[in-house]
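With one protein chain removed, the remaining protein chains of the complex are shown where they sit.
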Amino acid sequence: MEAIWSWFEWLYEAHGVNLSIFYDSLDRDRFFFGLLTTIRLSLICIVASVVIGVVGAWLQTSRFKWTSRLVQGYIQFFRNTPPLVQLYFFFFAIGGVLPKVPDASGHMVPPIGNFTWAAISLSFFAGAFNVEIFRAGIEAVPKSTSEAAEALGYTRLQSYIYIILPLAFRVCLPSLNNNLVNLVKTTTLAYVIAVPELLYVSSQIWSDQFNVREMMNVLLFTYVGLVAVLVFMMHRWEKTLKIPGYGR
Amino acid sequence: MSGARKHRSVGGTGNLAVLKPFSLHNAAPSAWRLQPGHGYMLFAALVLFVLVGEVQAAPARPSIIATMWKWTPFLLQGFAFNILISFVSIIIGTMAGAALGLGQISVSRPIRAVSWTVTQFFRNAPWLVLLFYCIFLIPFEFELFGVTIPFPAWIKAVIGLSLPVMANFSEIVRGAVQSIPDGQWEAAESLAYTRRQTLWLIVLPQCIKRMLPPWMNLYAVLTMATPLVSIVGVGEGMTTTGEILAAENRSDLLIPFYMYLLCLFFIYCYPIARWTISLERKFAVKI
Partner (left out) sequence: MAESDWTPDQPMVSAKDVHKSFGALEVLKGISLDVMKGECICIIGPSGSGKSTFIRCINALNPINSGSILVEGQEVNDPQLDKLELRKKVGMVFQQYNLFPHKTALQNIMMAPIKVLKEDRDEVEQRARHLVKKVRLDGKEDSYPGELSGGQQQRVAIARSLAMRPDVMLFDEVTAALDPETVKEVLLTIRELAEEGMTCILVTHEMGFAREVANHVYFTDRGVIVEHGPPKTFFTEAEDPRTREFLSQIL
């Protein structure tokens, strides 16, 4: 390990390529922490946005007109406004008017931290897309299939659980993939409210080390790598769910 | 005949043996039940926020509505920059993306491979990172034939936004070309068209229709990404809002002004979304 680290140090001294995240233990720790924060934020948002999507799609089929209208309003608002402004709105506008609470040592602090705000804001943003995705999936299941279930005596709930949802989920997966990839890319926005994720820690590193060029390339490849891992896992999952002879 | 045609079977939706086609693309438009009511709801939400703030506001200060009215020209000026940036970026991104997309369906394997890699790379990199990349790594001026051409930050920001637009449009082009049935290529080949003729005279004209809705969607996404340039210090609506809030320094204005900016974007982007869907529906019937 040490040999690799010192090789990067040599690279800097000999060629001026300053990859301090490899040879400098402080920068290495910072970068690793940023990477972890990005992954943690992504995972939390993925889970929360999928939950929002499923619940929202279910609410949309509700018989109460106002529930589905409210969900529609939520979807359209979050889809048609910039995620960055949404984040500012949550963090500065809503977070700014919330009363402060004392923390363990008695200091007055905001009740919701910046990481949590980023998670809330991004989950709502991605969730708005997920509602549409899940609903489209449910609607893509032909009516005749649920009719066949009905003719076999399935109740509404039974045919939902055993027939419609398993099929709908498979139909949704490609669009869900896309949206989740987008979500991971969008976590960079948390930079603006000083959440120490990849972009934020990198900016700290390059202002200390003056190695913008190197850090930029590292960042790009790290994100493309992260997305590639996500895409790879989702494709694997898609494959295991694939029905033989069904689709192409 | 060509490599591009061989991997056409990867994408697209064909008829399934078991059931009617399960195409999400066809299902999506019906899932969007957009109604004018959403606009009213938004307006109502804005009014509600303002009124709640109004009640809390101390009587000595000017009312929130008066303050918002006072700053409206300034805010709109900032928002106009968002629109301007989106226009320039979509033009650059579309032109570059068309070239890249055609590269992806080229007969030459290296061109195809390079175009594919470039597309995937810029499509999967976060917009904000690409923006930082351009801001920091493009020099602020160019020396060309002894003439110094300045490269201000906003032009670099525009290029930064154009890159992901390019990559996404490249995918749109590839997807559209590959969605044209094999029969079209075969028919053209049997009529002795060259590959180039087939592409330009037969395939691409049919693609325009298919590319329009996703392209408009891309434009809306781009417009909603324009506030990102404020992070790298280029002035636009988000910057303006920050300046207004700093000048007023009143916490009761926070929610109304952020809402105001959100509404501006909504008013601009929502009709585009509706229009996109109506086009999708219209074309879906004919295709």
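Think of it as A and B in the order they're written, each chain with its own count starting at 1.
Going forward, contacts are C-beta pairs under 8 Å (C-beta built on N, C-alpha and C of every residue); 3 or more make two chains touch, one makes a residue touch a chain.
Just so it is clear, the model here is predicted, and its values are computed rather than measured.
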Residue among A:Gly16, A:Pro111, A:Pro166 or A:Gly225 that touches the chain left out of view: A:Pro166
Option touching the unshown chain, where A:Asp29, A:Asp103 or A:Glu147 are the choices: A:Glu147
Absent-chain interface as seen on chain A, which is shown: 142, 144-145, 147-155, 158, 162-163, 166-167, 170, 243-247
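Note that in this section only the chains that are shown with their structure count from here on.
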Approximate Å spacing (C-alpha centroids) for the pair chain A, chain B: 19
In the complex with chain B, residue positions of chain A that touch it: 69, 72-73, 76-77, 79-86, 88-89, 92-94, 96-97, 132, 135-137, 139-142, 144-145, 171-172, 174-175, 181, 185-189, 191-192, 199, 203, 212-213, 216, 219-220, 223-224, 227-228, 231, 245-248
Interface residues, chain B side, partner chain A - complex: 9, 13-14, 16-20, 22-24, 26-28, 30-35, 37-38, 41-42, 120-121, 124-130, 132-133, 136-137, 220, 223-228, 230-231, 238, 251-252, 254-255, 257-259, 261-262, 265-266, 269-270, 273
